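The other protein chains are all here in position, but one chain of the complex has been omitted.
First chain written, first letter: the chains are A, B and C, and each begins at residue 1.
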Amino acid sequence: MREITYRQALNEALDEELTRDRAVFVAGEDVAIYGGAYGVTADLWKKYGDDRVKDTPISESAIVGLGIGAALTGLRPVVEIMYIDFIPLALEQINNQAAKIRYMFGGKCKVPLTIRTEGGAGRTLGAHHSQSLEAWLIHIPGLKVVMPATPADAKGLLKSSIRDDNPVVFIEHKMLYNTKGPVPEEEYLVPIGRAEVKKPGRDVSIITYSRMLLFSLEAAVSLEKEGISAEVVDLRTLLPMDVESIVKTVKKTHRVVIVEEDCKTGGTGAEIGMTIMENAFDELDAPIKRVAGADVPMPKSPVLERLAIPDPERICQAVKEVLR
Amino acid sequence: MREITYRQALNEALDEELTRDRAVFVAGEDVAIYGGAYGVTADLWKKYGDDRVKDTPISESAIVGLGIGAALTGLRPVVEIMYIDFIPLALEQINNQAAKIRYMFGGKCKVPLTIRTEGGAGRTLGAHHSQSLEAWLIHIPGLKVVMPATPADAKGLLKSSIRDDNPVVFIEHKMLYNTKGPVPEEEYLVPIGRAEVKKPGRDVSIITYSRMLLFSLEAAVSLEKEGISAEVVDLRTLLPMDVESIVKTVKKTHRVVIVEEDCKTGGTGAEIGMTIMENAFDELDAPIKRVAGADVPMPKSPVLERLAIPDPERICQAVKEVLR
Amino acid sequence: MMDKTLAVQLLKQMMEIRQFEDKIMELLAKNVAEGGSHLYAGMEAVAVGAISALRTDDYITSTHRGHGHAIAKDGDLKALMAEILGRKTGVCKGKGGSLHLADVSKGNLGANGVVGGSIGLATGAGLSIKMKKTDQVVLCFFGDGATNQGIFYESLNIASLWQLPVIYICENNFYGMSVSVKRASAVQDLSKKALAFDMPAETVDGMDVLAVRESVSRRVNQARSGQGPSFIVANTYRYYGHSRSDPRVYRTREEEKFWRERDPIPNFSRKMIEQGILSQEEVTQLEEQVKQAIEEATEYAIDSPWPEPEELYTDLYA
Partner (left out) sequence: MMDKTLAVQLLKQMMEIRQFEDKIMELLAKNVAEGGSHLYAGMEAVAVGAISALRTDDYITSTHRGHGHAIAKDGDLKALMAEILGRKTGVCKGKGGSLHLADVSKGNLGANGVVGGSIGLATGAGLSIKMKKTDQVVLCFFGDGATNQGIFYESLNIASLWQLPVIYICENNFYGMSVSVKRASAVQDLSKKALAFDMPAETVDGMDVLAVRESVSRRVNQARSGQGPSFIVANTYRYYGHSRSDPRVYRTREEEKFWRERDPIPNFSRKMIEQGILSQEEVTQLEEQVKQAIEEATEYAIDSPWPEPEELYTDLYA
């Protein structure tokens, strides 16, 4: 199969959906002429014009508001918030409006809105451009939250998100844009809400998502050399969470390490862990471990930034600890 | 000891701190002439004037921004966000600025800001006036998050929050304002970061905070009649969490029910649960149970609203399940 | 001369709103209605005049004070009353309540518990219209207090920049809860806020239903014909306190009296009678008719069942 980057895969998804459905449009800061801060919307403006690929002012709150209003009246907007760090500017609209409108209005309308954004550390951009804030979003009933790690998942899930009749926050990772992977030429979708075992194993389950999948797979390779067989589960969607897949892997290995990039306290890993607690406690042979981001704002210095997020070595350590 | 309401206790705390320290001031929507939507700032404007008790425009983002700027330059602002549902409007300022500035600036400044707000369901106000969003806030390193349940704790913790050199989000509960309890006449403080056992017990630990403390105590009384001795732990501060007290109660009872009003998925209970998992797994004789808010926007209808949050009966049920 | 059907329609809707609100006040006092309700009494001429300038396929967005807008946008009194009481038969199945009255099928994109919360949505609906090239328009209602919210400015900028068919109507009742415009806004003439976006703006007497209708009609025509958005400030007054417990210490009884004298309903009735368009009898009849309708709606609502427990979890995802 051909290999393309995560960036290209996302770009193809947008391109295909713009072509397929006239109700789809893209709007956000620098998405048109510039092609997106990380190049995801490159060339779409040339192809579809100002009408369907719209540069907006720097007005995050109104950008999401626009998207909701357009979605409520028949379109399928794909709006971009350049960094997840700026999602709080739009969170009132996401939390109070996008996610709640359908329920509050008695199910008599829908909000088919996709909010693309990008998060994570790794480029030493400091505390305002390196956050992982997905934990806030999974705490908002009415939303779906998608966080793909591979080019193939990125494409298939973005297409599913755009076609979904609910508001979806689609979170990319800045360190994944240049990663490559096999992506089918033919049209396909990846369903929202399904985890995938990215590497089967027997001794321990590493449950993770987004960029931390790559570190987890690296760790699994090292562990294999030491005779430890780790199963690596990529959640792909955080809300709704794929409880079935989580329970399945726990029943298989009985030991769990959760790997997440966000700050540990109140992070996504807590919910994953409690999901196991509630659904498979008796299957656990050891306490679950979280390998998570440090509970600090992301420091600029590259030496501190590296320490602030998980790495394969710390994942290996945690695995060994749960195997003890 | 005299008994006063939670509202009065808060009012006294503000009054005393305004008198004690000229650097303290209060600002927010309707806090002056009106005395606060729930009456917490009643009469302070008359006593201290426009200069120290300030009505603001409806500009949540700028209100918090103002507070940060004033705190950074030597004052001790106490700003009010009328409902926690509007906290997202100010979350960029809270998350990116208030909580991170000190760290980003290498520790060379401080932000002694108190943000008072109010949350929770119970008045059938619908989805925009009934939320519990504390889980977002505990995921912000650099903040402290305080959520008192009794009048005495409310007063002592608000005074501590105002004197704290860090940004504190102080979350009141709309259903507690009229509740009464003993409050010392003399000056006292309640330290931030310390849980309190509000009722000792042997068989099971109910870990909770804010209004759910009242329901948990009610449940504990019923359970007592059935011969079940529940220990009820009131966290009081959610960030930093009092791990020691949590571990202590788990070591005592070996069974835990967490009671929280916020939506279950990604809620505060997940972090409490994982804290136990990581610090006292081997002490657990049964899986931890969460009794939490339903994963839906708060419905208006009183019959649905009651179902959407925990009640004493469901707490009793959960306790019996963990004791099985 | 004025069309009689129109006169009846305007007067009837204003009466409906007034009596609806008075009824809610009564139900609140009896604890039949629970929770809060921000009442529209006194401001009827704004919703009725403005929405009368619309086609049925046009959109509105509403506010925390949304009963009036909902009624004027062809709302069913029974379904609205039932919604406010949290009943299964409510327009939102009892899930929304007073703060979230909405009926997207009728072009009411919803009341909003967040001050300023619907201004972005309105702008998005405008974009939708522009992209679909229909000639609908959007009326976006909000209060004077909301003009201090960031999203208000962000939205007006975009609407003006993209020339979207949205009419922004500020219902200036001179207070945001207890805080007067004087204490909340650097400009007292709120129409000046549109200067920041080169958006046409005007101020209208919000107690005069025909004046509102005329002003909005003109702006609607402009928007429909591609001339972009506009900003209208309608000066008006709310008769009740902000909420039930509000002792209204922030305003004087004289000021209230001043505005009571400009009550949009008797004033419009009088005018219609003077002009010979309606007779006193017809007015009295209309009032009776409305009273009847409100009573029926109230009974309907009170007799309606509560939502089933299972409904807690329905209607969340499409």
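In the analysis below, contacts are C-beta pairs under 8 Å (C-beta built on N, C-alpha and C of every residue); 3 or more make two chains touch, one makes a residue touch a chain.
Worth saying up front: this structure is predicted, and the values here are computed from it rather than measured.
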{"item": "Visible chains in contact with the missing one", "value": "A, B, C"}
{"item": "Selected from C:11, C:24, C:199 or C:212 as touching the chain missing from the view", "value": "C:199"}
{"item": "Which residue of B:104, B:280 or B:298 touches the chain not shown here", "value": "B:104"}
{"item": "Touching residue (missing chain; options C:118, C:172 or C:185)", "value": "C:185"}
{"item": "Among C:35, C:75, C:150 or C:307, the residue in touch with the chain that has been omitted", "value": "C:150"}
{"item": "Residue in contact with the excluded chain [from A:7, A:76 or A:129]", "value": "A:129"}
{"item": "Interface residues of chain A (partner: the chain not displayed)", "value": "29-30, 33-34, 37, 55-62, 85-86, 89, 123-129, 294, 296-297, 299-304, 307-308"}
{"item": "Residues in chain C touching the chain absent from view", "value": "148-154, 156-157, 160-161, 183-187, 192-199"}
{"item": "Footprint left on chain B by the chain that the document does not show", "value": "25, 51, 56-57, 59, 61-62, 64-75, 77, 92-93, 96-97, 101-110, 112, 141-142, 144, 165-166"}
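One rule holds for everything that comes next: only the chains that are shown with their structure count from here on.
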{"item": "Most widely separated chain from chain B, with each centre as the mean of CA atoms", "value": "C"}
{"item": "For chain A paired with chain C, centre-to-centre distance based on mean C-alpha positions, whole Å", "value": "40"}
{"item": "Interchain centroid distance [CA atoms averaged], chain B/chain C, Å", "value": "36"}
{"item": "For chain C, residues contacting two or more additional chains", "value": "92, 94-96, 100, 112-114, 117, 150, 316"}
{"item": "Per-residue multi-chain contacts in chain A, two or more chains", "value": "92, 96, 103-104, 141-142"}
